[in-house]
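Have a look at the structure below before the remarks.
Only one protein chain is missing; all other protein chains are in place.
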Amino acid sequence: MTLADQPLSSLGQSRRRRSIAPFLFISPWILGFVFFTLGPLLFSLTMSFYDWPVVGQRDFVGLNNYTTMLSQDPQFWESLAITAKFAAIFVPFNIGLAFLLAVLLNAKVIGSGFFRTIFYLPSVISGVALVMIWTWIYASNFGLLNYFLGLVGVQGPNWLGDPNWSIYAIIFASLWGLGGTMLILLAGLQSIPKELYEAARVSGVPAWAQVWHITLPMLSPMLLFTTITSIISAFQQLTIALLLTKGGPLGSTYFFAMYIYDNAFKYHDMGYAAAMSWVMFVIVLVLSAIVMRSSSAFVYYEGEVKAQAGGNDA
Amino acid sequence: MRKTALYGALIFLSALFVAPFVWTLITALKSQSDLVAFPPVMWPETWHWENFAEAWGKQPFNTFLKNSTIVVVLSTIGQLFSSSLVAFGFARFRFWGRDPLFILLLATMMIPWDVKMIPLYMEFNALGWINTLKPLIVPAWFGEAFFIFLLRQYIMTIPMEIDEAARMDGANSWQIYWRIHLPLMAPALVLVGTFHFMNAWNDYLGPLIFLNDQSTYTLPLGLALFKGLHETDVTSIAAVTIILCLPPLVLFFLAQRYIMDSALGSSVKG
Partner (left out) sequence: MNTTRLIATAMAAALLTTSALAQDKVLRFATWDSDESLAIQESIARMFEAANPGVTVQVEAYGDGYDEKLTAAMGAGDPPDVMYMWNFPAYAASLMPMEDLIARDAAEMDLADISPALMNISTIDGHTYGMPAGFTTQVVFYNKDMFAAAGIAEPQAGWTWDDLRAAAAQFRDAATNTYGFAVDAKPDPFDFEQFYWSNGTQFISDDGTTVDGYMNSAAGAEVLDMFADMIKTEEAVALNIGDDTSGSTLFKAGRIAMFQSAMWSMTGIQSSGINFGVVVLPNFGDQPAQSAIGASAMSIAKDAAEPELAWEFVKFFSSPEAVAMRTGDLPIRMSVAAAKGLTEDPIFQPFFTMLDQTTVHTAAFLQNENWGRIQENLSTAIEATMIDQGNAQAHLDEAVARSARFLN
């Protein structure tokens, strides 16, 4: 049986039928949420109120994990500050650079498919190979980066070994994977009707104004998407730092997500890890909500379902 | 003049993005003595192409390839179907509880996997799915928040008039989704397919946690076997990494034109 067998939500259908249609469409996600997410979510919330070693005696401790974190654990605040710094730099650069690349590739160029593939290349390489690649780039003696800096007469720092530079090294390495964001924005650019630009050109609107009045508003739904997902990935930043610096030197790249990871896998303190996860969850949720809220001011939806428009109103 | 600057910028940036890949390739072709040489050998005198076959033969990679293919193909189909369906539901209907549900959907992206892992393991264990490929395939059939959000944003850039016109012609919601929006979504679906393919193809933690013995391992687990606690088989890692990059790259190269040939950008009047 498929949904095609029963006409849904067409204008002549009964009210009951129509009101169930949207739920049929979103039912896969609802079921998936109930089966694979809700349980783990409640489980981890429970864990956060316990002293919960991986094996052995579990003791209810109330809000103890949360109060310890906030009042006694300097590591919690340090890692949170590092993560915030990372996010504050990474998110705008990730979106800005991806936008620039997308605009470059949106122009009519020969071999654009080739260039698109190249820019996506880093996103294809994963895991263990990344370590080799980046240590080769950042090595202070024979590294590629310092070699090029040397050509222009700059003595490069020990990127991964100097606590003042390591965070920027991690940011740079993370930005290297912006191919995904670029593609999303590219797809968004492609969906902007060409007629809009033609009309603007005919009326003599300069190029920068076309970007401001056509490209940015039309792209705003995708910019919203990339902003929120970049914030989430910035706060969950773990893999690159774990592989490249293991949080060092001197804890200068010890991210919040890494502290959660260590609590779970090194200290086997699942209760504390769960409590920290919930704190991170709330922080990211609040940030996303702020972005979402303010988005109504600048995000323009061509196909928004408005109450008056009727549409598929149920 | 302008074009020259554009190509100049593109070529410079390409070099930046492609250099590490080239380095990995060179590393894969090095002899053992080149590998330990210090300072590093930039351009080996002899190229050891046999390293590829040797690395591939060190583990049962054919089995891993079969498992990875099953996981990637089946989960990608599920992901494309379910995520587009759910995204259409969120983008094109007004219904009771829509906005809170959507916030909930976004929220599910924000839970770190560290704390989900043990309860999920328990659940899959109770279902008897541990050491099978099911935990890596079945959840994709229920859609993933990131992709649903992406597709929803994309659908919302499509003018509502298209739906209304179809409805006037007597189409129902399923038909509007299936016949009109799926083709219009093609660029975004290619993205979702690409991203999901990559995630599933490169996923290391999922297989590590849910699979037990080598007969069920996927490629990234096989690759990780080259990294021991104290010693790492660098050549083999580089060789297998290159091999693992090729299928997604070729697929992406073939698929990316569909991101460009958007039906919407060229034919739909705004």
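Letters A and B mark the chains in the order given here, with residues in each chain numbered from 1 onward.
To be clear about the criterion, a contact is a pair of C-beta atoms (placed from the backbone, for glycine too) under 8 Å apart; a residue touches a chain by one contact, two chains touch by 3 or more.
On a predicted model such as this, the values are computed, not experimentally measured, just so you know.
Put simply, the hidden chain is in touch with A, B once you look at the whole complex. Listed residues A:160, A:276 or A:299: the one in touch with the omitted chain is A:160.
Contact with the chain that does not appear here is found for just one residue of B:27, B:67, B:108 or B:256, B:67. The missing chain lies against subunit B, touching residues 32-33, 36-39, 58, 67, 70, 74, 77, 117-119, 121-122, 125, 130-134, 137, 204-205, 208-209, 212-216, 221, 224-231, 233. The chain not displayed touches subunit A at residues 1-2, 4, 53-57, 72, 74, 131, 135, 138-141, 158-163, 166, 246, 248-251, 262, 264-268, 270.
As a convention for this text, only the chains that are shown with their structure count from here on.
In the complex of the two chains, the subunit A residues touching subunit B come out as 3-4, 7-11, 13, 19, 21-26, 28-33, 35-37, 39-41, 43-44, 47, 54, 101, 104-105, 107, 109, 112-129, 132-134, 136-137, 141-142, 144, 176, 179-180, 183-184, 186-188, 190-196, 218, 221-222, 224-225, 228-229, 232, 235-236, 257, 260-261, 264-265, 270, 273-274, 277, 280-281, 284-285, 288-289, 292, 301-305, 307, 309, 311-314. Residues 6-7, 9-10, 13-14, 17-21, 23-24, 27, 39-40, 82, 85-86, 88-96, 98, 101, 103-112, 114-120, 123, 139, 141-143, 145-146, 148-150, 153-160, 162-164, 167, 170-175, 177-178, 187-188, 190-191, 194-195, 198, 202, 204, 220, 223-224, 226-227, 232, 234, 237-238, 241, 245, 248-249, 252-253, 256-257, 259-260, 262, 264-266, 268-270 of subunit B are the ones touching subunit A in the complex.
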